[in-house]
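The complex appears here minus one protein chain, its other protein chains still in place.
In this document, chain identifiers A, B and C correspond to the written order of the chains, with residue numbering beginning at 1 in each.
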Amino acid sequence: LTDDKPKIGFLGLGYMGSRMAARLLDAGYPLAAYNRTPSKAHELEAQGATACPTPKELAAESAVLISCLADDAALEATLLGPDGALAGARSGSTLIEMSTVSPGASRRVFEAAGARGVAMLDAPVSGSTPQAEAGTLVIFVGGDGDVLAHRRPILTALGQTVLHMGPSGAGVHMKLVVNTLLGLGLQALAEALTLGEKSGLARDTLLDALAQTAHVSPAQKGKMENARRGTYPPQFPLRLMHKDFGLALDQAASLNVPMPAAAASRQIWAAELAQGREEDCSVVIRLLQTLAGLETNDRT
Amino acid sequence: LTDDKPKIGFLGLGYMGSRMAARLLDAGYPLAAYNRTPSKAHELEAQGATACPTPKELAAESAVLISCLADDAALEATLLGPDGALAGARSGSTLIEMSTVSPGASRRVFEAAGARGVAMLDAPVSGSTPQAEAGTLVIFVGGDGDVLAHRRPILTALGQTVLHMGPSGAGVHMKLVVNTLLGLGLQALAEALTLGEKSGLARDTLLDALAQTAHVSPAQKGKMENARRGTYPPQFPLRLMHKDFGLALDQAASLNVPMPAAAASRQIWAAELAQGREEDCSVVIRLLQTLAGLETNDRT
Amino acid sequence: LTDDKPKIGFLGLGYMGSRMAARLLDAGYPLAAYNRTPSKAHELEAQGATACPTPKELAAESAVLISCLADDAALEATLLGPDGALAGARSGSTLIEMSTVSPGASRRVFEAAGARGVAMLDAPVSGSTPQAEAGTLVIFVGGDGDVLAHRRPILTALGQTVLHMGPSGAGVHMKLVVNTLLGLGLQALAEALTLGEKSGLARDTLLDALAQTAHVSPAQKGKMENARRGTYPPQFPLRLMHKDFGLALDQAASLNVPMPAAAASRQIWAAELAQGREEDCSVVIRLLQTLAGLETNDRT
Partner (left out) sequence: LTDDKPKIGFLGLGYMGSRMAARLLDAGYPLAAYNRTPSKAHELEAQGATACPTPKELAAESAVLISCLADDAALEATLLGPDGALAGARSGSTLIEMSTVSPGASRRVFEAAGARGVAMLDAPVSGSTPQAEAGTLVIFVGGDGDVLAHRRPILTALGQTVLHMGPSGAGVHMKLVVNTLLGLGLQALAEALTLGEKSGLARDTLLDALAQTAHVSPAQKGKMENARRGTYPPQFPLRLMHKDFGLALDQAASLNVPMPAAAASRQIWAAELAQGREEDCSVVIRLLQTLAGLETNDRT
């Protein structure tokens, strides 16, 4: 009976996590939350959540833990430390790990969870804040199929599309694949649009025409509107995409996979990051325009 | 009256040209054709066309000339030589130039046409042989808007989507933009799929999952079926994509546009072209798999 | 007797050509000269040369022609046009072609020369203006060994090191090899120095230490002094190096040779060329420093 809506402990209330936790509350799950900056957890209390002062205490009272953290360091601090969630987690509980982290960090958490009798699914997502709000994320799951079957209702509340990619680690691997496509898709747009505009094509004509070809993805189509306006409000900041390309290229290096276009793209992004702005990853379009000496739109 | 279905002279009956000429015959246009290898023109005679021995003679009897040639050299030989089409073209006729060539070659033909009193549209296409057969090409047109309005019925017979990109040259420029996106889209797939498979993901699981994300274009989705089967029958050979990336990078160099991912991709493609096979441009997926030491599907 | 110091016709009095012609005059050769901008030929008259109004007239009175021109277009205009040198050249004379041009342009001139009974050597040089003045150029020669033996005294007046690389074209091919090394050597310096400085190493300490390793060439050592001062006076402008990398990459593309580092370097150089300054190719050091957000030396 209890297990119909098990008690969820949510770790990490950033851009994505806060929206995902809110959806689970809406779906009727009892939910307690921990965030390094406590104010974010208190915001969620208005929606019915309980704030918890440490990951360890949160874990002790949860049947299901969900983590959605910024990077390897945050993951290891929140899950593995002496006050970390696994130090308090109950045997028989489930950890659904939804961060975009390195395969190595994910594996270390998986092993530590196993040693505590906690079943872990790695379950990173494709989609950004609008999809998190609407519950239309695509979720890539690695881990045991029975555990997934048992916990699928929770994941379905977050994303319509829940895909079992294989054993533990498969979700993390798939996320690196997807972000490779996303990042290279933006770099491709940046190079193609800058070539076109510097050749003399009008920006709107160019964007309208591109949208009618078979060569743009839905994600690219969305980002093309940033190029049209010349503004790049941070939905998924370039800084994080740069970090994720680092994870993909490290994984590729360990497996001897050549990724020449990904590596070339990441190098040029450094010239934007050196400016110290926080803008959406699609700002690589403006970066290429600027390097080419093209007048870019004002951002007034 | 005549002008309702003006007499068309078609130059170049390759993969694309032969299918486009056939569509114009089907649409009721009187059509004569020239091809360097005459046998191809004779094949078209069965469908109602007249074969013509030289471009010059063809031009002399045509109200509208359409050229669809392999590269700059073929274009200049067929249009500009002493037996070339412009040597015979009538003043007041229209040249619709649909090849993928360099902006420089297109401009030289435009100027030579103008000197003969021939109005030229540059009108390269997006799409491959299936779209050419079905009349669903996307056509990017550069040149005078009135000339385009006058000749639009002919173009509409070849493609539903006819886009006026700007003055002379704009169609050619747009084609380089589109092929940049197409080629980088394939390179992105190649890197992402190889990373995923070498990380341990099963190929079919990976392809099925990707297809459910927002990060693949319709064109990429089609090419993913080649990766699934491990066969790459030449629809648009890598050799020609490599040539087109050469045109885009030359144009970029002349305009000081950095295209790091495009340049990186073209370099790795050389390792496939050095094998001397004629396969579809999506064979870059197998190339990356092979370089990474991944077992690829047999093609038996 | 005459042949001991045959009459030389010199075509092209740019940075390099003017210095090379002056050396031949110093060495006692009778010399007439043509330059598109006539003023430069008149400057040489003070040193004993005769100025000649057209390449054709110059060729008619020369036993040996030497050309040192900017690029393919200048070469073809000066050698192959109706007033070009080959239109006037005497059968039995020798053409020593010292420009850095494409293998294709060199071959076209070689064939046109042969048709006129003119023996051609392709003989591009390694070295810059100081070496041209001092007669210490390295000269890479392609062509017939007997012709080279016959004309070696002239070449020795220009460079101590005259190397027979093989049949016609071999000199041009070798020049592309050497410029690849030169350009990549500068890009390597730029990346290494910027990494070191941004890591906190003092510029002078870093340069002094590097100079004591086995990892810098004499050419790199010279360019490191530009980095030390933060000024890049044009000895060999980046614009020309960018052009030469274009020639090398075109040749590589036609032979299916992957050149990933060369291609990557050329793309980033575009960001400097877009600024429209004329500085030495070693300015790529400052380019990388700037892109990385490093304070560079003032040039006040």
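The criterion applied here is as follows: a contact is a pair of C-beta atoms (placed from the backbone, for glycine too) under 8 Å apart; a residue touches a chain by one contact, two chains touch by 3 or more.
Keep in mind that this is a model prediction, so the values were computed, not measured.
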| item | value |
| --- | --- |
| Hidden partner chain, touching residue among C:L44, C:L69, C:M165 or C:C281 | C:M165 |
| Hidden partner chain, touching residue among C:N226, C:Q267 or C:S282 | C:Q267 |
| Per the touch definition above, residue among C:L182, C:A227 or C:C281 touching the missing chain | C:L182 |
| Residue ranges of chain A at the interface with the undisplayed chain | 242, 246, 250, 252-253, 256-260, 263-264, 266-268, 270-271, 273-274 |
| Contact footprint on chain B, counting only the chain that is left out | 260, 264, 267-268, 270-271, 274-276, 291-293 |
| Residue numbers in chain C that touch the chain omitted from display | 103, 126-127, 138, 140, 161, 163, 165-166, 169-170, 173-174, 176-178, 180-182, 184-185, 187-189, 191-196, 198-202, 205-206, 208-210, 212-220, 222, 248, 251-252, 255-265, 267-268, 288, 291-293 |
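Operating definition for what follows: only the chains that are shown with their structure count from here on.
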| item | value |
| --- | --- |
| Chain whose Cα centroid lies at the greatest distance from that of chain C | A |
| Per-chain Cα centre nearest the global Cα centre, belonging to chain | B |
| Gap in Å, rounded to a whole number, between the CA centres of chain C and chain B | 38 |
| Chain centre separation in whole Å, for chain C relative to chain A (CA means) | 52 |
| For chain A paired with chain B, centre-to-centre distance based on mean C-alpha positions, whole Å | 38 |
| Touching two or more other chains - residues of chain C | 260, 264, 267-268, 270-271, 274 |
